[in-house]
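Of the protein chains in this complex, all but one are displayed in their positions.
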Amino acid sequence: MPKPAILDPAGVATGRAMEHLGLKGVRSVRIGKSIEIEVDGATEQQLHEIAHDLLSNPVVEDYKLQILS
Amino acid sequence: MKAAVIQFPGSNCDTDCHAALLTFPGVEAEIVWHKESSLSGYDAIVLPGGFSYGDYLRCGSIARFSPIMAAVREAADAGVLVLGICNGFQILCEAGLLPGTLLRNNGLLFRCEHRHLRLENTETPFTSVLHKGQVLDLPIAHGEGNYFAEPATLKQIEENGQVLLRYSDGAGNVTPEANPNGSLGNIAGICSHGRNVFGLMPHPERVCDTLLGGMDGRGIFQSMIEWSQANKKNN
Partner (left out) sequence: MANPAITPELIAKHGLSTEEYEKVLSILGREPSFEELGVFSVMWSEHCSYKNSRPELRKFPTTGPSVLVKAGEENAGVIDIGDGWAVAFKIESHNHPSAVEPFQGAATGVGGIIRDIFTMGARPVFLMDSLRFGSIEGDSEQAKTNRRLFAGVVAGIAHYGNCIGLPTVAGEVYFDESYSGNPLVNAFCLGILRHEQIARGAAEGIGNPVFYVGAETGRDGLAGAAFASRELTEESKADRPAVQVGDPFREKLLLEACLELLATDAVAGIQDMGAAGLTCSTCETASRGGTGVEIDIQLVPQRAKGQTPYEVLLSESQERMLVIVKKGREDVVKRIFEKWDLPYAEIGKVTDDGMMRVRNGSDVVVNVPARSLADDGPLYSREAAPFTPPAPLDLSSVPQADPTTALPKLLSHPSIASKRWVWRQYDHMVRTGTAVLPGSDAAVFIVREANKILAAATDCNAIYCKLDPTVGARIAVAECARNLACSGAVPIGVTDNLNFGNPHKPENFYQLRAAVEGISEGCRAFGVPVTGGNVSLYNESPAGAIDPTPTISMVGTIADAAHITTQSFKEAGDQIYLIGETGSELGASHYLLAIHGRKEGAPPALDFEKEKAIHAALLGVIRKGIVRSAHDCSEGGLAVAIAESTFGTGFGAMIDLGVTNDRPDVVLFNETQGRIVISVKAADAATLEKELATSDVPFRKIGEVTSKAELSIKTGSNSYNWSVASLNDTFEGTIPSLMES
């Protein structure tokens, strides 16, 4: 997801479009990416490293890692 | 022919389309703001290229809800000519006025260059002055021009002769090398079942002047003008 203080132009434009479509009271829309990974034998640390170094841009994005099984 | 060029917030090629249309004798063209609700009196409606709403969320996904789109739909249903160029094509797909969708170029980069296009069907108001198999030199400029439709839809479009332009080489061969973005079947432009709605990714308005890259765009507009003149006579 874009970091909280970062401007998210796509989110802003989408929020305004939602208002024009009749949904009043939109306070914020933020748009990010969902990346689903299937991998064998990776440690949680490795996944965090990959998430930080490759999958996200740490300058402008935060990530959340969810291990499903 | 009286043409409306719709201007959405973020449209960039509206003035280009407007200027190109005015190079044809007898054509009137007006830029119409997206908040208008009527398009009565126009023989042709052009949805120009650009980045309506920044292409945010998905290309054309927000513009399809603009107030003017109700009038565009009404006009399309009534048989008025509707031409969607690049972003215009994307908006028509999002609005369901044309089947399928435009995905990100398979090379992932925005691509601006001249391409060859092969004319597949000349029995439409947009291609009548051209010859079947004719190769046109038209520029593309897009990051999301990769045409996709579900297999059943694709089959229908192909069988109904709704594919009007395919990316080809200079000799008219439709090859993978000639495909700049991964579009299924090298599809660059399709029309509706009723033939009066046409969406294409290349920019014909950019090739209406020898000084600016060629004249191969004029055929599409010329076909539209002749069709609307013929239809006026019939009315």
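We call the chains A and B, going by the order they appear; numbering starts again at 1 in every chain.
Just so we're on the same page, contacts are C-beta pairs under 8 Å (C-beta built on N, C-alpha and C of every residue); 3 or more make two chains touch, one makes a residue touch a chain.
Computed from a predicted structure; not experimentally measured.
Of the candidate positions B:Tyr53, B:Phe126 or B:Phe221, contact with the unshown chain belongs to B:Tyr53. Considering the whole complex, the residue from B:Ala20, B:Leu130 or B:Ala149 that touches the absent chain is B:Ala20. Considering the full assembly, A:Ile6 is the residue among A:Ile6, A:Ile31 or A:Leu55 that touches the omitted chain. Although one chain is not displayed, its contacts with chain A can still be listed: residues 2-9, 12-13, 16, 57, 59-60. Chain B meets the missing chain through residues 9-10, 12-13, 15-16, 19-20, 33, 35, 49-51, 53-56, 109-113, 139, 141, 143, 203, 205-206, 208-209, 211-213.
Convention: only the chains that are shown with their structure count from here on.
Averaged C-alpha coordinates put the centre of chain A at 34 Å from the centre of chain B. Residues 9-10, 13-14, 17, 20-21, 31 of chain A are the ones that touch chain B when the two sit in their complex. On chain B, the positions that touch chain A within their shared complex are 53-54, 56-57, 62, 65.
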